[in-house]
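Complex shown without one protein chain; remaining protein chains in place.
Order as written gives the chain letters A, B and C; numbering starts at 1 within each chain.
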Amino acid sequence: MSQGRVGIWFIGVRGGVATTTILGLVALRRGLIGTSGLVSALPKFAELGLREWSDWVVGGHEIRSTTLRDEAMQLADTSRAVDRDLVRQIADDLDQIDANVRPGVLVNVGNTIEKLADDSLRQVVETPAEAGARIQSDLKAFAAEHDLERVIVVNVASTEPAPDLSGLPSTWNELKPRLADAACPISASSIYAIAALDLAFPFVNFTPSPGSNHPAIEDLAAQRKTCHMGHDGKTGETLLKSALAPMFAARNLEIMSWVGHNIFGNLDGVVLNDPENKSTKVKSKDRLLGEILGYNPQTHISIEYIKSLGDWKTAWDHIHFRGFLGTPMIMTFTWQGCDSILAAPLVLDLVRFTERAARDGEVGLLTWLASFFKSPLGVAENDFVRQVQMLEERWSDDASE
Amino acid sequence: MSQGRVGIWFIGVRGGVATTTILGLVALRRGLIGTSGLVSALPKFAELGLREWSDWVVGGHEIRSTTLRDEAMQLADTSRAVDRDLVRQIADDLDQIDANVRPGVLVNVGNTIEKLADDSLRQVVETPAEAGARIQSDLKAFAAEHDLERVIVVNVASTEPAPDLSGLPSTWNELKPRLADAACPISASSIYAIAALDLAFPFVNFTPSPGSNHPAIEDLAAQRKTCHMGHDGKTGETLLKSALAPMFAARNLEIMSWVGHNIFGNLDGVVLNDPENKSTKVKSKDRLLGEILGYNPQTHISIEYIKSLGDWKTAWDHIHFRGFLGTPMIMTFTWQGCDSILAAPLVLDLVRFTERAARDGEVGLLTWLASFFKSPLGVAENDFVRQVQMLEERWSDDASE
Amino acid sequence: MSQGRVGIWFIGVRGGVATTTILGLVALRRGLIGTSGLVSALPKFAELGLREWSDWVVGGHEIRSTTLRDEAMQLADTSRAVDRDLVRQIADDLDQIDANVRPGVLVNVGNTIEKLADDSLRQVVETPAEAGARIQSDLKAFAAEHDLERVIVVNVASTEPAPDLSGLPSTWNELKPRLADAACPISASSIYAIAALDLAFPFVNFTPSPGSNHPAIEDLAAQRKTCHMGHDGKTGETLLKSALAPMFAARNLEIMSWVGHNIFGNLDGVVLNDPENKSTKVKSKDRLLGEILGYNPQTHISIEYIKSLGDWKTAWDHIHFRGFLGTPMIMTFTWQGCDSILAAPLVLDLVRFTERAARDGEVGLLTWLASFFKSPLGVAENDFVRQVQMLEERWSDDASE
Partner (left out) sequence: MSQGRVGIWFIGVRGGVATTTILGLVALRRGLIGTSGLVSALPKFAELGLREWSDWVVGGHEIRSTTLRDEAMQLADTSRAVDRDLVRQIADDLDQIDANVRPGVLVNVGNTIEKLADDSLRQVVETPAEAGARIQSDLKAFAAEHDLERVIVVNVASTEPAPDLSGLPSTWNELKPRLADAACPISASSIYAIAALDLAFPFVNFTPSPGSNHPAIEDLAAQRKTCHMGHDGKTGETLLKSALAPMFAARNLEIMSWVGHNIFGNLDGVVLNDPENKSTKVKSKDRLLGEILGYNPQTHISIEYIKSLGDWKTAWDHIHFRGFLGTPMIMTFTWQGCDSILAAPLVLDLVRFTERAARDGEVGLLTWLASFFKSPLGVAENDFVRQVQMLEERWSDDASE
C-alpha cells in the first residue's frame, strides 16, 4: 500500500526526550542503530502496517533558544547516554529539523518553566485563544509544507504546576468562549491539545501536565472524530511498580510500606525541584499502588535533583511486606536508567500506534495504550502485563489478517 | 455441604518447610494468625468451597530423628522467622502430629541426604518396590485411622541428585516390574509419587527432585484417575524473574546478562552445597529466562551456604540490559525472604487447590497451578501474571456458580 | 582496688535507647549476654580499670507515663530486635529501676515533644532556674539514697528544635541570672547539662540537642572541675560516612554527590518528622563530609518516618564519584541496623570512659571520645579511624601501667 508522509510534532522539541527521540528516528532511518527498546518493533506487531521510519517528518514547538545539534551533543557529553560520534554523523539532519521548530507557548506554565524560556518569548502576552490560534497556524503550515497526510502531536515538555480547572465547563461549546479570557486558568499543555484536536490531529501527552485530560477537551476530540491518550510516560520506577505490585497482590503478601527515592540531574529535574511542579509528578507516580493492591500501604516518593547524575535517573525502592505468620520481609531494587533513552522509543511507539489507530478511524481515548503511561486516562487496570494484553488484543485481529 | 476429613501427608515432615506449614495450619485453625501469604485465601477464591483449616489431618515420612516441637523451636531460635511464643502455644498439637510420622525412604537419595538420616534407617536395604509397599502401608493406615476421604501427598524433602532415568520405559505396565530390581535408578521422590498415585492419592512435588515427572508415572496417574503437579515451589528469586523478565520482554529491552547470587543457611543449604544436588536446583532456576525472552542472555546463578543467615535466603540479582541507541542500563534487586515462611502458605494453597480439583474428578497434570512452580510440568508459559490468569480461569465458572 | 558504686542518670530514661541500654546492662550483670557492640569491652581496654557492670545504679528523668517493662516488651514486639524471653527474665530488675525515675522537664522542647508528655507534666510552668533546681534535687536524692561516688548524666531524649542562643552571654556568671527569666531561650537539654555540671556530675549528650554546647556552660564545667562531651551518637549512616569518606579522600577520588536516604519508624522518627526537629538532626549528619574531603560535594539527606520499620533504621546511600580520566563511578550501600541496639552499647561505653576520666580528674571536653559522636565538640578530625586512635592514645599509658 503506497502511503504519503506523516508528521510528528513535538511540544518541547529540543528537550531531552524529544532530542533523543529525533536522534533515534534519524539513526533508525539511516540503519545506524537496532530496534532495542521499541515495543512497536516486536515481531508480534510486524504485520500491523505501522509506518516506516522514513515516512515521518519532524517539527515542533520550543520555548528555549538552542539547537538540536547542541542539545544532542550535550546529552552525549553530560550523560554518557548518547554516542558523540552518532551525533556527528547525523548533525545535518538535526539542522534540517531545526528549521521546522516554532516558538512555544508560556501560558500558565509557572515561574520555573518561564525562567527557562527565551527572553523574547517571555515578552509575549496572549490569551489561551490567541496562543491556540498561533499553534494551529504553525501546525497547518507544517502539514502543508511537507504535504503530510496526518500529524501526531506529542507533548514531551516540562511538567507544569497543576492548574485549578474545577471552574471550567465540561463541554467544548461552553469552554471555547472562555479561552478568549486572559484569566482562564487553562495551561499550555491543554492549549496545545485543543489546538491539535481541533484540527483533528491526534494528541499524545507523555507528561503529567493536564493536556487533553478534561471533559470539554475529550468532547472536542469526539466532535472532531480524532483520538488522543495520556498521561505521563511510564519509563522507570513506576514501570517496575506496575510489574512488581501485581506479584505481591497475587501472592497475598501484604505490603506494609513502599518507599521510592528518585535522584537525577537533567532539565526535568530542575523543573521538578519546584515543589509545585513536583507535586503534579508525585501524584502521578503514587496512585497506582493502591489500585493494584486494593488497600493503601504507607508510601513515600522523593524526587531530588542531583546535578552530577545528568540524565541517569536512579531509583531506589524499599518494599517492606508481611508474609505467612506475619513475618516481615524486604525487597529493594535499584534502577539505573537513562531517562531520555527509556522515554524516546516509547514516544516513537506511541506515535506509530496512534497514527495506525487514526488511520483506522478510532475516536476518543486510546485506552489500549495504557501500558505506556503512569496514569492511563480512562483505564483502571494498572497491572503491567494485563495492560500489555490490552495492546495485544486491540491488534490481534489486524495482525492475523 | 457436610464433608469428611482430609489428609496432608508430607514427605520430609519435620523439615523447615513442612514444620512451618504445620505450624501455620495449626495457628490458622486456632485463629492465632491471619492469612497473609495464602493465595487460596484471596477474596476471589472465597466461593470455591476450599477445605477449612480444621478439615485437615497431618502425617508424613521423615528420615531424621527429631521432633516437630524441636524443629519449630529451632526455626524460632536461629531464624527469627517464627515466634517462640507461638510455638509454645501449639506445642501439644505438634506432639500429636508427631505420632503420625513414619520412617522415610533413602533409595538413591545420594550421600549428602543419607548423612542426615537416622542411623537405624541407614541400615535398611530395600528395592524401590519394597520401599513403595512400605509407604503405601503407612498411607493406608493413616487414612484408615483418621477416616480420611482423601490424602494429598506433598514432597517437601531435600533436593536429590538428578538420577539418570533415560533407560526406563515410558509406560506404567513396563516400569512396574523394574521396581523390584535393586539396581533400578529411580529415586525416593519418585517412589513416593508412585506409591501415592497408585492409591489414587494426588501427589504434589514442591521440590526440584524428579517425583512424578516421568511418562510412566504420568501414565500411572491417568490409569488411577488421579491428579498430580510439580515441580519446585516458586518462592523467591525465580518468582521475581517470572514477574520482571516479561516486563523487559514487553518493552523490547534486550537483557545482556542476568546474574543471581543466592545465599542462605538452612538445612536445604547444606544439601545444596553438594554440587550434585545443587545442579538439580540451578537447572530449575535457570530455565525460564530463555523461555520468556525468546533468546538466551548470559546467566549466572550461584547458591551458597552461609550459616549465619539461617532460613533467610538473600538473593542479589544484577540485570544488565540494553535500551534504545544500544545504551546499557542496570537494574539490581535484593530479596530478603524467609524461605520456609514463603514456601509454607504455597504448600497449603497447593493441597487445598489440589484437593478441590480431585473432588472435581480432575485427572493428570494440574497445569493451572503453574504460578506456584519454578518448572511447571507441561506448561510453556513462564510469565507470572499469565500463569496467575490460568489459575483464575480454571475456577472462574465455579466461583461464580 | 575496692570501689563504691556509681550512677547513670538518663535523660529520657524510658525511651528506646535508654531502655535498651538498661536491658543490656542488667543482662550483662547477670551474664545473660556477651559483649558484642561494646567498644569498652575490647581487649585493648581490659587493663584500664573501667567499672564493672555490677557497680552501676540506674535512674533518670522521663516525660512520658509508661514503664520500662512495657517499653522493653514493646521493643521486642515491634522491632524484633530484643528477645521477649530476655525481657521476661529481667522484668523485676526493670521494675526496681522504675522506682528511680522522676518527671522530666519540658522547657522549650517544642510542640512535637510536648505532645508525647504526660498531661500532668504539661501543666507545669517553670523557669529554667526552677526546672534546674528540681533536677538537682532529684540528682542529689538519687546519689544520696544509693550512696554513689559519682553520677554520670546522659542525655538520650528526643531531639529538640534548635533554639536561638545567640543572645546569651558566654560566661557562667553572666548566664546564671538569665535562667530565672521565663523568656530565656535555653532548652531542656541545656538545663539538664547545667544542673548536672553545677553538681560536678559529668554530662554526656548523645543527641543533637544543644546540651552543654555553649561557652557559658563550658565555663561552668571548668569552674566545677568536671567533664562533659557530645554530641549526637554516631551509630549508623554517619559512622559509615566517617569510615568511607576518608578512603575517597586518600585516593583522590572526587565525590560529586553523596545522597543519603534514611527510613525508620520508632518514636525518634515521629519526633524527627517535625521539620524543626529534623533540621537539627540533618545539620549534624551533613557537616562532616566537607570537613573530611576539603570541598563540598552536593549532598542530600532525607529522614523519613516509615511506621512498619519500627526501630530498624535503613539507610541507602548513593555516592557518585569521579576517578581517573574524569570517569564517573558509583558506590551505594544499604545499612539495616537497629537504632537502639547500635546506640545502647555506645552509651555504656561513654559512661564507662567518662567515669574513668572523671576519676582521673579530667576537666572540660573529653575530645578523645570523638569517635562516638557525629559532631564531636571541640574536634576537627572526622576520619573514624583517626578518631579511634585518639581514644587509644588517651589511654595507652594507663593501660600499660
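Assorted remarks:
In this section, a contact is a pair of C-beta atoms (placed from the backbone, for glycine too) under 8 Å apart; a residue touches a chain by one contact, two chains touch by 3 or more.
Remember, it's a predicted structure, so these values are computed and weren't measured experimentally.
In the whole complex the chain that is left out makes contact with A, B, C.
Summary of contacts with the chain left out: across B:3, B:111 or B:298, the touching residue is B:298.
Here the missing chain is touched by one residue of A:80, A:146 or A:359, and it is A:80. Although one chain is not displayed, chain B still touches it through residues 80, 256-257, 259, 261, 263, 298, 300, 302, 304, 306-309, 314, 316, 318, 320, 328, 330, 332, 334, 336. Contact between chain C and the absent chain runs through residues 20, 23-24, 27, 33-39, 41-42, 81-83, 86, 239-240, 243-244, 246-247, 250-254, 322-327, 329-338, 341-342, 344-345, 371, 383-386, 388. Listed by residue number, the positions of chain A touching the unshown chain are 80, 84-85, 334.
Methods note: only the chains that are shown with their structure count from here on.
Chain contact topology: the protein chains form a complete graph, every chain touching every other one.
Chain B has its Cα centroid 45 Å from the Cα centroid of chain A.
Per-chain CA centroids place chain B at a distance of 50 Å from chain C.
Within chain B, contacts with two or more other chains are made by residues 334.
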